Every structure is written in structure tokens, then in C-alpha cells.
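Structure record follows, encoded as C-alpha cells.
With one protein chain withheld, the remaining protein chains of the complex are depicted in position.
Chain nomenclature is as follows: A and B, assigned in order of appearance, with residue numbering initiated at 1 for each chain independently.
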Amino acid sequence: MLDTNVVAADVSLIREKSPLVHNITNYVVMNNTANALLALGASPVMAHAVEEVEAMVRLAKLVGGALVINMGTLSPQWVDAMELAMKTARAQHVPIVFDPVGAGATPYRTESCQRLLQANAPSIIRGNASEIMSLTQANVQTKGVDSASSTDAAREAADQLARAFDCVVTVSGEVDVVTDGCQRIEIRQGHAMMARVTGLGCTASALIGAFAAVQSDLLLAAAHAMTVMGVAGEVAASKSPGPGSLQMHFLDALYQMDEKLLSE
Amino acid sequence: MLDTNVVAADVSLIREKSPLVHNITNYVVMNNTANALLALGASPVMAHAVEEVEAMVRLAKLVGGALVINMGTLSPQWVDAMELAMKTARAQHVPIVFDPVGAGATPYRTESCQRLLQANAPSIIRGNASEIMSLTQANVQTKGVDSASSTDAAREAADQLARAFDCVVTVSGEVDVVTDGCQRIEIRQGHAMMARVTGLGCTASALIGAFAAVQSDLLLAAAHAMTVMGVAGEVAASKSPGPGSLQMHFLDALYQMDEKLLSE
Partner (left out) sequence: MLDTNVVAADVSLIREKSPLVHNITNYVVMNNTANALLALGASPVMAHAVEEVEAMVRLAKLVGGALVINMGTLSPQWVDAMELAMKTARAQHVPIVFDPVGAGATPYRTESCQRLLQANAPSIIRGNASEIMSLTQANVQTKGVDSASSTDAAREAADQLARAFDCVVTVSGEVDVVTDGCQRIEIRQGHAMMARVTGLGCTASALIGAFAAVQSDLLLAAAHAMTVMGVAGEVAASKSPGPGSLQMHFLDALYQMDEKLLSE
């Protein structure tokens, strides 16, 4: 069980420091993730041109921040920029969150994820069960980008991936699992209706970026972000007759997130 | 008059089968259309790289689904990917929905639509009156992407287009018309405020994709989708002082859509 005081302390740090979270992410969720980061108190930047990603990562280093790489609507030019940004972030010790959206759905997607991972290990990987499994196995076929079941196989794959890249891995699902290959934290929060809003997985990855910018224990950074996601989702779902309302109340809940909400 | 039981049965099928709707669509509406598909129960994927569209269409074939092509923010690379995706879908017998956003507004837009249509006929075309007319006439100038009047000329153009490409054509407007060139269905639902929310036309095209994945009678698939759009729009408008609220309530209404809502 995570200590809600410690989660709340990280939220306060995000509001105080307003870390610059540099996202190279997909077209579908850019607006959501920017809004979620702003609602929580972080400072989002979206920049993907190969001409500027190095400078943007250096700026994140200078002012404090993180890099979030999301494969949702990938294309060769974007993957090149992602690789350059990840290389710069590794060299500058800026935390890197990697979201392998849809890995396993097509060979191009799986291979591009592998290429980026092999070139520069991220600090934290977050995906659903099938995405995480596809990064360790060649024979997993993902159905689109929203399928997820946190099976034992997925947990095993997550541990394996964490050890292979010396990073933290988060598997989103009914129960979220965060692992560094040795230690596992489970988060049992959230609501089924969250799966009916596009990009909440991507939002989780972006928020992990904000937490990683202020919390140097990356296992805790990921676990705290998933806790805040889950609590905000529960608060929002309790007020929402459908996913349209949920999206709105979710942002309001991030804005209001504090020790009281976290401990309810 | 459409039988609301039959429309509701298609909605249930979408929820049960969760068809994969592969969208190559515009930047403006990606988030809306993904959310609308999720709210209704379908499984949206956005993927546009020429490196993966063939594999994604084959995945849609494998698990059941449809391809939706939307010209909203076209550029040469995207049009190439659209052509390849449509070619694959034709070969694989995956239903193709084609949305000629802004056809008639610029020569590049009109010519790109013609190029795609000539190369691979879609299963269903959906547009507003001026867009549909611009695909059959050289001398129609569209004012932007949101103009629409369902005139007799538009109906005639729709019939002509349906016969030319052996497909179903939907003309959105105050009264929606669906035609296969022989038979016309009119849908008199919806609300004027819907025109003040961006991308509801594009959302209609995306939902037609979901219906076409579960309903093999494409005339009915399009008519059922437009009925669900109209009913969701009416339900939402009745609760909304403006278009911001309408967008939220519209997603909630899709989530709640059932025989009862449809028959009110």
C-alpha cells in the first residue's frame, strides 16, 4: 500500500516546480495529455522536429523536466526525432518515459519500438499487457491499441523487460503493476469507464513524466502517477453518466488532487 | 422510417464485437472520432504511415473491422498512405468509408479525392451537399468544410456518385439522405447546434465505419449510423446551453444509446 502522504508530497512538488515535460507523442492525444499535465501543475511542451528536439531536451535539463516518447501515430520522421531526443536525454540524465502504443499490432510498430529501446534505454516503460508482452515476444498480435489484460504472462514480461533495459515497467490494466524487475507494486484503483476515453493510457505516461521529474525513485514515480490516475478516474467516474463527462471531471480532479482526495 | 429495433440491434453488435475501425483521418478530429467510436463500443485505431497501413488493414480483416478515410488535413504522404490502405481494403473485402472533407474548396483537395476514388472505389461515401456535388461537378466552389444544404441537386449528385462507384452515398444536412443510386433513405434527426461543434461530420463517417463492420447491408449501415448520430445529437442538444456542453453530452449519449433512447 502506497503512503498517500508521499503521493501528495510529489503532487505538491509538481505544482511548485512545474517541471517541463517534453512530449513527442501522437496526434490523437496531444490535447488531452497537455491538459492533464497543466491540470496537475506541470508545464507541457510538444515538439517533434528533428531540428529542435535536442535543444528542447537540453531546456528540460536546464529547468528540470522529463521526456515522454509515445508511438501512437508514428512515421519514419517522427521515429528519427524520437531517437535523437532519447539519445540527448540519456546523455543529459533527463528521465525518459516510453509508451509503446499499439506495439504488436503491426511489424512496423513493433520494430520501431525495438529500434528505439535498443538504441537508448528509457527510464520507465508504460503500456497495456499486450503491448508489454509484444516487446519481449515476437508472436503476440495486439488488437489495436486499447486491449489490455494484466495476466501473469504480462507481469512476467514486465519483469523481464525491466531487467533487460535496467528500467521500471508499468503494466496498465484493471490492476496496474509497476516493477523494476525485482520489486513489484500493485495499484488497485481506477474505473472501467476510463477505457472508453481515448488517450488515458497516454495520459498516464505523460503524468509519469511529471512525477519522474520530481521523484528520483523511479519505481515510486511510476506508482505515484498511476495512483493519481486511478484516484482521478474514480472521482470522475462517480460523477459521470458517460465517457464525455468523465474526461471533463478527470481534468478537474487532477486540478483538485490532494492528500484528502487521495486518502478517501 | 427505420425500425429502431434493428438500429439498436446493430448498436448491440458493435458493443459485442468491438470492431477495429482503422482511421486515416485529419488532425482536427482524431480525438473526437476516437472518443465517439469508444463511447459507442468500437475499437478505434489511428495509423497513417505508409510503412504500416497495409498490415493494419489486414488486422482489421482478421479481427473484423473497417477502414475510414478522411481528407480533412491532407498532404501528399498521407494521400499515398490512403491509396495503399484503400487498395488493401478492396483486396481484403474490408468496408471502406470515404469522407471528402472540403472537396471543392481547392483544386488539390478535389483532385486528391478524385484520384483516390478512381483508384479504389469505397463502400460508402459521406459528405455534406457541396462536397458531394464537387465530386460530380467541376464547377462547385465549397466555402470551407462546414457548408451544407441538402438540395435536390445534392441528392441527384449523390445518386449519380453511388451509381458511378457502385457504392452507398450519404449526404449530411438538415435532412440526411442515404442512397445506393436506386433507393433513398431520409433521416430527419439531429439538431442545428451540431454544426457548431467541429468534426461531427467526420464522427458520422467514423461511426458509419463501425456499423459497416457489423451490418453487411451498407445502405442500412449508413442509415443506422446517421440515426444514432441524430438521436445522440438531439439528446445532447436538449441538455446543452452551447456547443461545449453538446460535445460532452453527445459522447455520453453514444455510450447510453439503446432501443429506448432511439424510440423516444
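Please note the rule applied: contacts are C-beta pairs under 8 Å (C-beta built on N, C-alpha and C of every residue); 3 or more make two chains touch, one makes a residue touch a chain.
None of the values given here were measured: they were computed from a predicted structure.
S.K.: Which of these, B:G41, B:G72 or B:G209, touches the one chain of the complex that we don't see?
M.R.: Counting the whole complex, the residue in contact with the absent chain is B:G72.
S.K.: Write the list of chain B residues that the hidden chain touches.
M.R.: Looking at chain B, the ones touching the missing chain are residues 26-29, 31-32, 72-76, 102, 105-109, 141, 143-147, 195-199, 240-245, 247-248.
S.K.: At which residues does chain A meet the chain that is not included here?
M.R.: Where chain A meets the chain not shown: residues 20, 27, 30-31, 34-35, 38-39, 43-49, 51-52, 55-56, 59, 62-63, 77, 247-256.
Here is the rule we go by: only the chains that are shown with their structure count from here on.
S.K.: Rounded to the nearest 5 degrees, what is the angle of the rotation relating the C-alpha atoms of chain A to those of chain B?
M.R.: 120
S.K.: Using Cα averages as centroids, what's the distance between chain A and chain B in whole Å?
M.R.: The computed centroid separation for chain A versus chain B comes out at 32 Å.
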